[in-house]
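The block underneath contains the structure these notes are about, expressed in structure tokens.
Missing here is one protein chain; the remaining ones are kept as they sit in the complex.
Let's look at chain A:
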Amino acid sequence: MGSIFLPNLRTGWHVDQAILLEDDRLVIIRFGRASNRECMLMDEYLFQIAEKVKNFAAIYLCDIDDVPDFNQMYELYDPCTVMFFYRNKHMMCDFGTGNNNKLNFPIHDKQELIDIIETIYRGAIKGKGLVISPVDYSSVRRQ
């Protein structure tokens, strides 16, 4: 259901505009395939928190099959990847997984997601490019 209600970015231009035009909010883009189970779950969680974090984060969806422009640049090979941007800057987050560029593992807790978003936002407004995730996911089993 989340994939229907969250705004979908249909072209590369839309993605660019979404990242560029947001001035004081974090831009969160889920790159993935809405047909994938893992991705559906992530959409659902994102949709559930979208209303709560709307003051400091905007959540968008982007289908990597419809918009393949970024696949190579951002290495979007996973079924579901969540990336964070702030004022046209890519925000990195140390999840303990080794890949600080994106969130490409499932998170099954809304509050954890909110905490991550808040942490990244705090770092972003202080001008940091890399923040450390409040939860360490190095021991979380990858699917």
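Keep in mind that, in the parts below, contacts are C-beta pairs under 8 Å (C-beta built on N, C-alpha and C of every residue); 3 or more make two chains touch, one makes a residue touch a chain; residues count from 1.
Simple rule for what comes next: contacts and distances are computed from a predicted model.
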Query: Of the options "U4/U6-U5 snRNP complex subunit prp31", "Tubulin delta chain", "DNA repair protein XRCC2 homolog" or "small monomeric GTPase", which is the UniProt protein name for the chain that has been left out of view?
result: "U4/U6-U5 snRNP complex subunit prp31"
Message: For the chain not shown, which residue from A:45, A:85, A:121 or A:137 touches it across the whole complex?
response: A:121
Message: Just checking the interface: what residues of chain A touch the absent partner chain?
response: 51-56, 114, 118, 121-122, 125
